[in-house]
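With one protein chain held back, the other chains of the complex are shown just where they sit.
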Amino acid sequence: MTIHLRVWRQSGPDSPGFLEDHTVTEANEHMSFLELLDVLNEQLIRDGREPVEFDSDCREGICGSCGLMVAGIAHGPQKRTAVCQLHMRSFNSGDTITVEPFRARAFPIVRDLVVDRSAFDRIIAAGGFVSVTTGGAPDANAVLISKADADRAMDYAACIGCGACVAACPNGSASLFTAAKIAHLDFLPQGQVESAHRALAMVDRMTDEGFGNCSNHAECEAVCPKGISIAGIARMRRLYLMGPLTAKAQ
Amino acid sequence: MTQSNGAAGQPRLEAKIPDGHLQDKWDNYKDAVALVNPANKRKHTILVVGSGLAGGSAAATLAGLGYNVKCFCIQDSARRAHSIAAQGGINAAKNYPNDGDTIWRLFYDTVKGGDYRARESNVYRLSQLSANIIDQAVAQGVPFAREYGGMLANRSFGGALVSRTFYARGQTGQQLLLGTYQALSHQIAAGRVAMLPRREMLDLVVVDGHARGIVTRDLVTGTIERYAGDAVLLCTGGYGNAYYLSTNAKNSNVTAAWRCYKRGAFFANPCYTQIHPTCIPVAGSYQSKLTLMSESLRNDGRVWVPKDPADQRAPDQIPEADRDYYLERRYPSFGNLVPRDVASRAAKKECDDGRGVGETRLAVYLDFADAIDRLGKQAIGERYGNLFEMYERITGENPYRTPMRIYPAVHYTMGGLWVDYELQSTVPGLFVLGEANFSDHGANRLGASALMQGLADGYFVVPYTVGAYLNRHDRADSVSADNPAFAEVQGAATRRIERLINSDGDKTPTQFHRQLGIILWNHVGMSRTRAGLTHAIAAIGELKEEFWSRVRVPGTAATFNKNLEFAGRIADFIELGDLMARDALRREESCGGHFREEFQTAEGEALRNDDAYMDVAAWEYGDPTPHLHLEPLTFESVQPSTRSYK
Partner (left out) sequence: MSLFAALNSPVGRKALTGVTGIGLVLFVIAHMAGNLSYLFGSDAYNLYAHKLMSLGALFYGIEVLLAICFLLHAYLGIVITIRNRRARPQGYKKYRSAGRPSRLTASSRTMIMTGVIILIFLVLHLKSFKFGTYYTVEINGVEMRDLYRLMEEKFQDPLYAFGYPMVMILLGLHLRHGVWSAFQSLTLTSRKLSAALYPLGLILGIGVAIGFIVVPLYIYF
């Protein structure tokens, strides 16, 4: 198949960017979208031009490195699929596909389609953990956890930190990301101990990083490769709002 | 090739195994180890390269103890280390299901699974620590699967007859890594870890024979930087990407380990690579990596091929009588649960005999029809739903209806830098953890044991042994990055980058990588021969020359430049490929993942030669050829026998 691409090029964080047109004639329906970009890049290098930079690592939809706006949607049109697992069978020969980086003030562009998502790490460092150090942990079965709670914790823990939620949100909000970690830990007795502090610290950090606020568009849930529910955002808000009352008790 | 025997007065290969009974060695070690004064810990800087399970757990633990830690990784976040991709699970001798597991049994299974090519004392320690890992992970909030009663759930994995594998859906590695990442974040917040992402270690700095620092490239700005420390922990993962196509992530590499090798760390058993039996087959030449389908699928899936090579019917049209469930036929007691090396070779044999399926005929079926009949679609969905979805996304086929097509793929490397019982390499002060070392899996790794090893190394072993090293060597003389040794290494790294970026060739780095992959897969892959290996060494030599004269690296060195990164790593993979082939050539026996066609039983099973090769081959860098050192392996507690899974 033949695919026309309109790809965002930008040489550095402060340089102006633009869309550049390319055509790949050797596309194949079994190819992943990133493999299509690989093919394009091989072509560009051989032509003596600079390849399009983009992040990827596992290419299995789990590491969260990849992340592109494909045809206007974070990670492309296929539901619950990171762009590394998006296959060209989702497109037709002759299609023109626009490819842009994840855009947000808190995600400055590094180069082309590569963005800096370190704000996510800082949100986690604000409190997205259980404050235990190594050693002295009680037997793993000492505290029973209902299957339902463990499963719900896992639903949220599945977040891969790709940033699609931010990219798709009209407000550039990191609420789904932040809420996923808060909810994951809040469903487990080990995490609950610090829930209120955690919610306060992480949400404030998110605000300080320059992310927008949630307007309940729920677009994040629709693009999340792991289908994480915005019910987590409600949970985060509750912990946050109750925080001033419960945090002292903790 | 020169050769020396470790036993014959080669102090550099002293494994430093503590005295005492196997069961007591680790306790004896801990009892005797000198502790670092807590007040002095923060004066020691430890450089941890890698933020996977091994690096992340080590960095978090050492920082928790009070050391000053700097942690480096290639990805934009510590959370994206390749450990995140592990699916199936992690072993621990908890015996929660009460099915007869013990520390001893886990130890025994691992040593046997490794075809008696691992060091007993290390493996036993690993089994002892396994239970603590689960406790630690649960305390961190890792949401392992649970039973309805609230207890942790277990499943069985290839190579074992007990259920000792803990899991979090098909995302065990992700959840364990997020546990370590969060522990690391906790320490970052406390100011005890400086996390340096998007940094690639390009070289090791050795001062007066000790590892005292590293040189890195900032992958965003291209700056070549130097960092000094009192010890360096290399936790950089495996080198499976040498084959180009593997289940490893795109950034997985050997560069850090290879640079250390060139600075004096010995490389052990490079030929031991693991080919995983259940991966999605290659679809086309554009393929950039292979996707693993967790081994846990073999708990319920049945592997088969049509009996008749000419049988072109769709799988559901082939009646039972015309199918060959070859694993169940050949290994009645383990059946579909034989270890990976055995399952992979069996699949290759079926395909070599022309009975492969699918378009390329390089695949076998993994069929869930029976399990779905027996347990219902929903139960199967609960166990493997996300894997089935992933399979469907990639292939466009629905495994609930059509059997999966699978084929072996490179997955894990048992070889790595040689380390002693303390996980210290032959360069004092350089410790190697996780997949990057060679220690615990011998010639073949059993499923669900790499996560266990990485975490045991980082959480529970190295915090003691690094302290012991710091105590042995007074580090009051702290070296700073202004030491001339740093400038020299930095200069060399810079020149190498310049050479790559300025080489005005006509081939892309990836083209070379593919070429190398084909050589390695064909000749240093699932089965090896003397002729093939000799050919490979010559071909790799030519490829190396061609690489430096014809590679074309676009762009500049002063920006984010993925192809520049790849080019440097591929150059190292090429050199490593040579060593892998040499090691495979030297080992004239078949064991675990290393199968030499010349050495097999009448039934086509691996034929070990314990008299001549019960050893670890540790290679010392040498130009033009490496030098071989041997660490003899002695088995005091288990009796090496022919592995049988029949």
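Chains here go by letter, A and B, matching the order in which they are written, and residues are numbered from 1 within each.
The rule is simple: a contact is a pair of C-beta atoms (placed from the backbone, for glycine too) under 8 Å apart; a residue touches a chain by one contact, two chains touch by 3 or more.
The model shown is predicted, which means the values in this text are computed figures rather than measured ones.
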item: For the chain not depicted, the shown chains it touches; value: A
item: Absent-chain contact - pick from A:R59, A:R111 or A:R235; value: A:R235
item: Hidden partner chain, residues of subunit A it touches; value: 6, 8, 19, 69, 71-74, 77, 79, 98, 100, 103-106, 168, 170-173, 200, 203-204, 207, 210-219, 221-223, 229-231, 233-238, 240-241, 243-245, 247
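One rule holds for everything that comes next: only the chains that are shown with their structure count from here on.
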item: Partner subunit A, residues of subunit B touching it in the complex; value: 57, 60-61, 64, 75-80, 82, 84-85, 94, 96, 132, 134-141, 143-152, 168-169, 171, 173-175, 178, 181-183, 185-186, 188-189, 195, 197, 220, 249-251, 283-284, 286-289, 291-292, 389-390, 393-396, 459-460, 463, 506, 508, 510-511, 552, 554-555, 559-563
item: Complex contacts: residues of subunit A adjacent to subunit B; value: 11-12, 26, 28, 30-32, 34-35, 38-39, 41-42, 44-46, 48-51, 53, 55-65, 78, 80-81, 85, 87, 89, 110-111, 114, 116-118, 120-121, 124-135, 137-141, 143-147, 150-151, 153-154, 157-158, 160-161, 184-185, 187-188, 190-191
